[in-house]
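Every protein chain of the complex appears in place save one, which is left out.
After this line comes chain A, so read on.
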Amino acid sequence: MSPLSRLRHVLPTSCSTLSSLHRTPCYAITRQASTKVAATFSDQSKPTNSIYVSLSNDPYFNLSFEDWLFRHAPHTRPLLLLYRDTPCVIIGRNQNPWTEVNFPALQATGIPFIRRRSGGGTDLGNTNFSIHVPRTTFDRTMTAQIVLRAVRALGIPSADVNTRNDITVAGEKVSGSAYKIANNRAYHHGTMLISTRLDTLGALLRPDKVCEGIQTKGVASVRSPVCNLAKVNAETTHDAFVQAVVDEFRREYGMDEDVQYVDDGAKTQLDYVRKGMEELPSWDWAYGQTPEFTHDLAHSFSWGAVSATISSKHGRIISCAFTPARGGDADLSRELSALSERLVGAKYGFLQKELETDKQEDVRAREVASWLKEKLNL
């Protein structure tokens, strides 16, 4: 059983008895300052506010600033961060990008894929909420209720929470959630689909047939039908959602604090954020944190068929076993075993010189090598 299919059985069914609490959206944008002044920080800064809204659309900045808040805010006080990213594909902490991401489609668009620090499945980033609480009082159904009430207050009374703690409208997901626990702190963050181009972005997730032959450890995504809030209420905007969540957060925790805006100028002021922004796109994090997996593949060449079993750990190939049809001949065995030796230690998906052979006569191994390169370097 995959970890996430197990999850569906374990999670308690969320209650959905809050329709009586539906409130009219009385705030719209009136409380928002017309000019948003971003905070300035220094390396000695600690987060002193409880409600932050990022003006940056850079997913690397927003995820890193979120992590800075998570690691530096006083652990007893609830904290809220809201942000909106440019389009991106975000995979969970313990997911395999080669089974989650459609790399050829992604490269054609220039949209990045990012491994976030929290758990769960793959999501299309856009509007995001992030609620941080003490580890001891962390309750994901409670934080989901804050967001649910905000969505209902936007004039979408049919919004609900499903058994996986995702916000839905008429049975379709409008929000995906992920969670992180560290030290004495925990957060619930998630995306909110407001007016995302679901068709074009959905194509960036890897269709099942493309990753045939890959058996991976870690966490698999659960595919769900999704829809935008704007489909239900055309007037829903990012700013209105932000204000609604801020209001519900204030109400839940009895706060009347003003919003503290931030922008990506903070990356030059906070070393921790700058380092986080360097780490997220690095090979070591994005690919090197991939759970162990194997990839079985086979091909018929003019001179015969070859099957290969590649094992990968921490993003590198740890073994590659070739099996020629009918055992092959002695020369082929020698060529292929030399090739598999060169592959050990290579970065899966980034095969280059490991595949080259200086022996011109090893024609068949060269053909096998270029086939692997085509199949693995997506």
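Quick notes on this structure:
Here is the rule we use: contacts are C-beta pairs under 8 Å (C-beta built on N, C-alpha and C of every residue); 3 or more make two chains touch, one makes a residue touch a chain; residues count from 1.
One rule holds for everything that comes next: contacts and distances are computed from a predicted model.
Of the candidates "N(6)-L-threonylcarbamoyladenine synthase", "TBC1 domain family member 20", "Glycine cleavage system H protein" or "30S ribosomal protein S6 alpha, chloroplastic", the chain left out of this view carries the UniProt protein name "Glycine cleavage system H protein". For the chain missing from the display, the contacting residue among A:Pro157, A:Pro291 or A:Gly304 is A:Pro291, taking the whole complex into account. Touching the missing chain, out of A:Gly218, A:Gly276 or A:Gly328, is residue A:Gly218.
When you scan A:Phe138, A:Tyr272, A:Trp303 or A:Phe350 for touch with the missing chain, the hit is A:Phe138. Residue-wise, the contact with the chain that is not shown comes from A:Lys313, picked out of A:Lys313, A:Arg334 or A:Lys375.
Within the entire complex, the positions of chain A that touch the omitted partner chain are 3-4, 6-7, 10-11, 92-94, 117-120, 135-136, 138, 140, 178-184, 186, 217-219, 289, 291-292, 313-314.
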